[in-house]
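Quick one: structure below, then a few questions.
Only a single protein chain was left out; the remaining protein chains are all shown in position.
Now for subunit A:
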Amino acid sequence: MRSRKLTGAAEAAERFRSSCASGGGGGGAMFSAGAESLLHQAREIQDEELKKFCSRISKLLQAEDLGPDTLDSLQRLFLIISATKYSRRLEKTCVDLLQATLGLPACPEQLQVLCTAILREMSPSDSLSLAWDHTQNSRQLSLVASVLLAQGDRNEEVRAVGQGVLRALESRQPEGPSLRHLLPVMAKVVVLSPGILQEDQATLLSKRLVDWLRYASLQQGLPHSGSFFSTPRARQPGPITEVDGAVATDFFTVLSTGHRFTEDQWLNVQAFSMLRAWLLHSGPEGPGTLDTDDRSEQEGSTLSVISATSSSAGRLLPPRERLREVAFEYCQRLIEQSNRRALRKGDSDLQKACLVEAVLVLDVLCRQDPTFLYRSLSCLKALHGRVRGDPASVRVLLPLALFFLSHGEAAAVDSEAVYQHLFTRIPAEQFHSPLLAFEFIQFCRDNLHLFGGHLSTLRLSFPNLFKFLAWNSPPLTSEFVALLPALVDAGTALEMLHALLDLPCLTAVLDLQLRSSPAPSERPLWDTSLRAPSCLEAFRDPQFQGLFQYLLRPKASGTTERLAPLHQLLQPMAGCARVVQCAEAVPTLLQAFFSAVTQVADGALINQLALLLLGRSDSLYPAPGYAARVHSVLSSQFPALCTLKPSLVVELARDLLEFLGSVNGLCSRASLVTSVVWAVGEYLSVTYDRRCTVEQINKFFEALEALLFEVTQCRPSAALPRCPPQVVTALMTTLTKLASRSQDLIPRASLLLSKMRTLAQSSATSSTHSKEGAEAIRTRATELLTLLKMPSVAQFVLTPSTEVCSPRYHRDANTALPLALRTVSRLVEREAGLLPG
């Protein structure tokens, strides 16, 4: 049995280990082969075998054997339980022993975390008897909490854990449990179950946070502090320093550094890490204030006005306001500390993350208490001036923009410059950073409600925003589907539709732009395996500069350029993976665009959209499969536009005739042609537009007749794909409809239809169309011919009046419609019955 290796005796385990080792090797194979076989073994273990394995573990645990055998067995048990999504049944004794071992004072950490992990992996579980026990040390309590919080709050475990941590917070004895391990539990509890704390408990937590944030010691920790790790060399604790090595100038923060840290310095880090979430939770709009008493709120607001002028008065504030005051000072200090040149790379990264957090915290503070606004502004303006020129700090610009979006108006600051810089420069320069791209678009999407008067800045920036999309289409497509309704505007809709259709081309051009700029990173960001020297040359060719610059424009320009020459030039890049990925995203984006634009479009815009759609159908970047996917969207959108505005067909008659008369390679655009032909048949009628004339009908009839002729005469060849029978049937139907409206055409239509019927029956056409296709054409021709024999019935059936839509027409057997349908079907059936074979 293979599985015996996983649960069997030590020798078997050894064999198993070596089998893993040999299954490995290096890199890729290591995880796929070795891990795969282990996972299989773990899943295949039967209940009976697991039972034996558990009883062996139970024996070890009962004997309080905390050695390597137990460790090895628990590692295996964890794998067996976590490897399957189905529940594993463990003996109650075993579960109890796992819980007991977790609480043993002498238990090494390895075993403790494994017992915890096993219990957590089994969660939610009904057989758990763990409880919060104050006799345990805080590390154990933290582990217990992780198991309890994994239960899904079926039995109010979250509340129990929260109350447990609070009791630890209340006991201020130095020998009490180390809060360092418990504060993160509190943070999780607040997230999982907001509003679980009573007002006085929230106050207590705020008070403690103030202490940790503001009054952590400025001396380094002693070797024995906090952890059980210690070195024999006892060192004299030195002062805390800044990230640039200078001695700390003010209170301790997460950007203060030393060799060893004290307990309160650890708590300072944790307190700041949970600060924003806590402020949001305990703020005026947070759930923690449900039972706030009004008087203290009033006092608070008066006091915070005073505190605005003198921060020393801060000490008299009620705890919640005091926490805000301290948070404000902490953020100010972080912003100041971020200006220092960090000696270590890690600290330099942390400075950026701290700036982001500081700005976000200040935003929360200003929303909760506007008096902070005036104190934050000058500092944040200076910060913006500092980071806007630094590409490494680009991520800080988003929270800054959020701040000015939320408060710019209240503070009467003109923040237009902030957005201009953000929307003009950043996407153009940083489109290749996947995380920035995601964060940028998320920022736009989440804060639409704040843009207000600046919405036009956002909307006009769509060409720049599309750069993120063109380069990072897989994670951003769904973001843009959500964002497009806000970006679409009647004024820029046509330009945006062009831009969407040209998106894969933009991807290719962005690639060229990166290739031809001096590379900023050691590793190229583009596909180095792809060589397209002709494209690079074209990109540098002054002759095409205008077109490339147009495609790379940062803002909507109000004009459209025909980019067909670029499609030709950049053809060698059409197959590269990034372009193909983008091309695959476009249909989804087009759907989203059309559903948004039809909400804002007036009649004139609908006409223009329809024309654009026809015009662009043969002018697309030649990415593999792109045209076909786009046509399928366009062909469903054209009838939708006609339904919105039926007079479109009459108004655009000249353009539609031109389109139908000049369809080269019709078969590649068959779906679009079919929907245009259908729309002509449906809407070219006085019913929809009084301006429709007999001449128009006749002209369309002639154009479609010629088209039908062309379609049926063309022989399939290797170069041309087969023309689908739907085109033929749509053409026949529309011709019949037109004939029914201009009855002089009936003889011509009948002749045409009988020709088609003969053609479909003859063997010559069966090579053009499949057997089913030819049969469909024959049936349709027969039906239409029959209809045309009774012109008035034909007109009634093919151009039903709008009254037909009323329910009466379908219910009352004596009204015209059921009568007509019966007559027609009898006629059609009889004719069909007379046909040979």
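General remarks:
In this text, a residue touches a chain if its C-beta (ideal position, glycine included) is under 8 Å from a C-beta of that chain, and two chains touch if they have at least 3 such contacts; residues count from 1.
In this text, contacts and distances are computed from a predicted model.
The complex includes a chain that is not drawn, and of the options "Tubulin delta chain", "AP5S1 isoform 1", "Autophagy-related protein 13 N-terminal domain-containing protein" or "60S ribosomal protein L6" the UniProt name matching it is "AP5S1 isoform 1". From the options A:I45, A:I196, A:L360 or A:L484, the residue with contact to the chain not on display is A:L360.
The residue from A:G346, A:G603, A:G625 or A:P791 that touches the chain not shown here is A:G346.
Looking at A:R56, A:R395, A:K737 or A:R757, the residue that reaches the missing chain in the full complex is A:R395. Among A:R154, A:R691 or A:K789, only A:R154 touches the chain that is left out of the view.
Screening A:L102, A:V185, A:L383 or A:V797 for touch with the missing chain picks out A:V185. Residues of subunit A in touch with the missing chain: 20-22, 24-28, 30-32, 34-36, 38-39, 42, 71, 74-76, 78-79, 82-83, 85-87, 108-111, 113-114, 116-117, 120, 122-126, 142-143, 145-146, 149-154, 158, 181, 184-185, 187-189, 191-193, 227-229, 243, 254-261, 269-270, 272-274, 277, 344, 346-347, 349-350, 352-354, 356-357, 360, 395, 434-435, 438-439, 442, 446, 472, 474-475, 478-479, 522-523, 525-530, 576-578, 581.
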